[in-house]
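Note that this complex is displayed minus one protein chain, with the remaining chains in position.
Showing chain A:
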Amino acid sequence: MIKMTDISKSFSGNQVLKNVHFTLEKGEIHALMGENGAGKSTLMKVMSGIYTRDSGTVEVKGEKVNFTSPKQAEKAGIAVIHQELNILPHLSISDNLFLGREETYGRTGILKNKQMEKKTRQILLDLGLDINPTDPASSLSVGKQQIVEIAKALSVDAEVIIMDEPTAALTDREIDSLFKTIRELQKRGVSFIYISHRMEEIFSLCDRITILRDGEFVGERRISETSFDEVVQLMVGRELGERYPERKSTIGDIKLSVKDLKRTGCFENVSFELRKGEVLSIAGLMGAGRTEVAQSLFGYKKLDGGIIEFDGKKVKIDTPKKAKEMGIGYVTEDRKSEGLVVDFSVEENVSMTNYEAISKNGLISKDKERKLYDSMVQRLGIRTSGPDQAAKSLSGGNQQKVVIAKWLGIEPELLILDEPTRGVDVGAKKEIYSIINELAERGVAILMISSELPEVLGMADRVLVMHEGKITADIPKHEMTQERIMHFATGGGKLAVEDQ
């Protein structure tokens, strides 16, 4: 179906792809794996005509092609769902879905809105999403927006669909329906290229796997003939060992205590305590109100009621600035819109939360700024071509590390992490876990929102489960199981049965 040979690509002297080859057969689901910055997204962008390659050939169905725009690739039957979402928030869901190929009455330009809305509804229902097509896209959670993106690719009847980390923001249930759809389409002969950092997914879904490391092809395997360990080994070039590193922290006094927090329409009756050195996780489905709780604790969203005690003192946190001054850090969920100034360099992004530390009388000290950058890049293993690289040209996983780096600099006493390892590779995930552990060992209280259950099980001392804005369970480590969390996340008995 597609054959790429000897593909090379550099950005301003920095070689990102070195003689990579890649083949895709008809009707297969082919995984592309590699660490953050290995060049997966770049390879796909070369294939779909977003980037021009420096050398090498691309063949589609035996014919050499030279796409110069994604539109051409789309005409050839190749649709791409990019890692970073491309949703226009003010347009309706159906407008987004049909953007650029609206259905009209002949050539009049008059839109067949009703028809498009009906189709949208059907496509989304097939993906297990029951939403009103006329709602603005901004009313959807990140996860649901992702599904709209997927629906977009499905609706052009593509023969090849490239998915760059489609599930990073999806809940288990959304993932299930996505996989069902993928398998359905596979039966109809559609081929998939599937990029993900989630091993479990790849092994349950894919047929073959190609692995890149530092821009080089390191191997291709049939899923049936390989193992987790071999793939990880190929990706990182060494044994990785335990996925969740051990933590030796002592849980201390109560750092944060909240009572009956309420934000109308988002959550209510939220009460919990978080101790120094403790890793408290909040699990739940997308839209359960977890992020809103975090944002309210951080002073970004207004609370409509409730009491917050910090170090035993009653406090009012009404701006992020105040939260920061109290020693609270917040690693946001959506790195592109909330975490980074994408036009800023990596260094400038890291500095954003640390102006006090790197300046004197309002003057930025270049030395201190560089020192901070150096220490963060080293501590987190961020892969950049230098401090001046623009954040937007970093690979997704490295962008995530930059967002974390921003907050490590303030030496937080309480760190809120919202999906901290979304889109991060296995090696880097472990590094992030180690950092969380290191912080906890130093007595930092950690509040970690995560939709990845294995991560919750592996990392949390305690888990709060939220469902539709309420805390439905508070489970200590020794009682945690995936089933139990899912049970409470879906609101108790009924859905646990339905899922079987």
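Here is the rule we go by: a residue touches a chain if its C-beta (ideal position, glycine included) is under 8 Å from a C-beta of that chain, and two chains touch if they have at least 3 such contacts; residues count from 1.
Here is the rule we go by: contacts and distances are computed from a predicted model.
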Problem set entry | Choices "MinC protein", "Acyl carrier protein", "Ribose ABC transporter (Permease)" or "NADPH-dependent 2,4-dienoyl-CoA reductase, sulfur reductase" - which one is the UniProt name of the chain not shown | "Ribose ABC transporter (Permease)"
Seminar exercise, completed: Of the candidates A:Gly277, A:Gly339 or A:Pro420, the residue in contact with the absent chain is A:Gly339
Seminar exercise, completed: Among the options A:Glu25, A:Asp229, A:Asp260 or A:Asp388, the absent chain makes contact with A:Asp388
Seminar exercise, completed: Among listed residues A:Ser41, A:Ser249 or A:Thr353, the absent chain is touched only by A:Thr353
Seminar exercise, completed: Contacts from chain A to the absent chain lie at residues 298, 300, 319-321, 323-325, 330, 332, 337-345, 348, 351-353, 355, 359, 362-364, 388, 390, 406
